[in-house]
Structures are given as C-alpha cells and as structure tokens.
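Only a single protein chain was left out; the remaining protein chains are all shown in position.
Now for subunit A:
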Amino acid sequence: MQSDYVSTLPVLFTTQTPHVLPPQKFMIPAAWKRYQLSQLVNKALSLETPIPFDFIVKGDILRTSLEEWCSANGVGTEETLELEYVESLMPPSHLSSIPHDDWVSSVSCRIDGRFVTGSYDGQVRLFDSSQKLVHSFSAHEAPLTSMKVLQRGQDDVVIATASQDTTARLTSLSYSSSPSSKTLASLHLHTNTISSISASSSGTHLLTGSWDSLIGIWDTSIPEADQVPTDDRKKRRKVNENGDAPRRKGPVGIMKGHTGRITSVEFSDDDKYAFSAGLDSSIRCWDVENEICIGSVIASTKPFLSILVPQHPHTLLASSTDRTVTMYDTRQLRAPSSTATTYTTSSLSHPATPSALAASPKNSYHVASGAYDGVVRIWDLRSTRDSIAVATFKVPEVGANGEPRKGDGKILALDWAKNGLLAVGGESGLDIWNVPE
C-alpha cells in the first residue's frame, strides 16, 4: 500500500491559448514533468494533432518535476499551484546562410518574403524569398550602421540608412520585375557617426541617434531643394549641375540630453514617444512632438548597446556591455521625474555581449537576442527569473560553401519576420532561421 502511494499536488490550469481547459483542480503526481503535463492537457482537450505545451509556474518555465520545483522554490505541497500552459517553442531550424562581402550591420524583413541587409561596405542588398540577390546599391561610401525599411507603396519602399560618414540617406527601392533604386535625400545634422535610425510605424518620421549625443527628428518628405547648404563650393556647383543628386535635408527637430554616445533610438508603439539609449548608461524617454526628455533611467555602469520595444505592453528591453539584457517598464520611464534606478524588473544575463535584439511578431512574450559569441537566444518574457533561454542556436561555424568562417561570428543585427523567419546578420553574413511558433 505504502509503496503505491504517490504524492500529489493540487494544480489549476490556466491558459491564454485558444485551447482552454475547464477551470477545475487536478491532483497531479508530484513527480510529473513537462512531458506528462503536456500529455495530460492534450488528452484532456482531446486534440487531434498533439500540441506540445510549456508550463509556467509563478514566472518560471517548468523545467524539472513539480516536486523539485516546489522544494527549490519553497512552496508547500498543500498549496494549489497555478500552471499556465503555453504552446511550446519548437526548436528553430537553420534554413540558409547568405555570405556577404562584409559584416552585415542591419537586416530587415519588412518586405514580405524578402530580406534587406545593410553592411559595413555601405551596400544595401535585397534578397528575394529564394535567398537570391535581387538588387544591391551603394548607399554610403562609409560603413552603414543602421537601416530601416519604410513601406511606401506596392513594390516600392524607401530605405533609410545611417552611416559612419555622419549622414543618413533615404533611398527609394522598387523591387518589382526590374529592381531599381534612387537616392532621394541625405540627412545632414550630425557631426559624428550615426549609430541608429528608427522609423515610426506610420513611416512618416525618422529618428537618428548619433555619437555626437544628438537625436535628430526627420520627416520623410523629400524637399524640392537643398535645405542644408553644402560646405564646399565646388560640390555645390556640382550638385546644381546634377538634378538627380540627393537633396540635402535638414532635421525637423533636435533632441539633446545624452552625455555620451547614443547607440540606439526607437519609436514607441504609438509613435508619440521615443526611447534612446547610449554609452552614458542612460535610457531616455522623449516626447517627440515637443522634443523634450520626459524621463530617464540612469543605470550605473551599463553602457547600453541597443534597445527594443517589443509587443509586450509597457516593456522596454535594453542590452548593455555588461552582458545583460534588462527589462524596463515604460510606464515608469514615461512618468515625469522618475529618474530612479531601481525599477528594473529583471535582467537576462548572457555569456557574451548581447548586441542585437528582436521581438517576435506573433508571440508578444518572445524576444530574441544575438550576442558577440554568435549565439541567438530566444527568451520568454514571462519566465525571466533564472535567465535560461527558451531556445538557443548558434550561427553555423561553417559557411555556405563549406569553408570555416573567420572571426567570432558576432551577431550585429536581428529581425524577426511575420512568417516566423529570423534573419540573423553579423560578421558571417546573413543567416535565416525558421522559428516555428
């Protein structure tokens, strides 16, 4: 009798997936793990095709048995556990890698089925769905640091690029049958490398963040004439002669406040606000309309590299050189006079410098981070306590043509397409992974 006795735990299943169980308590054997629980849910729902589920207990993804989790977290066996089940993330699969001549500093999957990459040789490349190079043009002479794709019409986009040559450019790209590109305007404000460019969701405004600690606000309209005079008389004459030359465009507004180099700027979801982060260890929240800083986080010794505004509401993720990705609450950030430094909710620690961040378009809880060790990690924002990624995959060591890659395979850019493809750009070119969700 005694040997047959199995300790059980009262468990309540909740979910936000369409597969809902009736709200009732289950007595679950304490030794059960995720697999048994997932089978139980599948059986209870009597699903035709089994869906693997993950279970979240009090902000932890269940990776051990229930009993071990209870003893590790000091939860009594009499307490009712609330298990939230979510559909598991399938292991990502590597689809293809597209080698580049130079490091890829920026990727975009904004055009369905196509990938746009900007690289350090100043080239912008367009790949179609079969990963073939469709078009490439030289946006800058100097290394291109950041790129955004603005949808303008059918088969027509405007690509905003930022470069180390202190300018940003707007280039129109039509990718219909015969792809063509034309540089529309160059944005002149900054005196140092522009590190980041961001576009509003409507596509009407741009933000540039630069190493000269200024943030420029731009609209995307192309002026008829130069707004900024050229420095050089010779050049000006040349420009006047050539009517097709890009217009020199000035900023709509300038936001000052950072004390160090700005590494990343992002619009908020509603385009009213902007967030910026810099090497001065601060994240600032700006009112774009009034061009004022309305809140900031000054962390101690966290030089930030990039920020991400995921779909998860009121959340801001920022990666820094101390190998963490920290979550901030934008409501507190936005509140006036909130310069406190203690309201970080959690941080995800990495073994190497996390340089790129991307948010899942489908699942608002999933976030990908790419680091200098060439590893992409996918995190679930609900389970952030023990800093274990949901999925981890490394950029292959061997290139497409079979030769080993040079360098560390640093990841510099990430973009997550709506169809679940994750574009990973970095030292080794572009890699495309399929992340089924």
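The criterion applied here is as follows: a residue touches a chain if its C-beta (ideal position, glycine included) is under 8 Å from a C-beta of that chain, and two chains touch if they have at least 3 such contacts; residues count from 1.
The working rule: contacts and distances are computed from a predicted model.
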Per UniProt, the name of the complex member that is left out, chosen from "Bardet-Biedl syndrome 2 protein homolog", "Ras-related protein Rab-20", "Ribosome biogenesis protein ERB1" or "Transforming growth factor beta receptor associated protein 1": "Ribosome biogenesis protein ERB1"
Identified contact with the non-displayed chain, of A:260, A:361, A:396 or A:420: A:260
Residue of A:142, A:252 or A:294 touching the missing chain in the full complex: A:142
Of A:8, A:96, A:332 or A:353, the one touching the omitted chain in the full complex: A:353
Sole residue of A:165, A:380 or A:415 that reaches the chain not shown, by the stated touch rule: A:165
Full-complex contact with the absent chain, from A:8, A:96, A:131 or A:321: A:321
Positions on subunit A contacted by the hidden chain, ascending: 102-103, 105, 120, 142-143, 163-166, 190-193, 211, 231-232, 260-261, 263, 279, 300-301, 303, 305, 321-323, 352-353, 355, 372, 406-408, 410, 412, 427
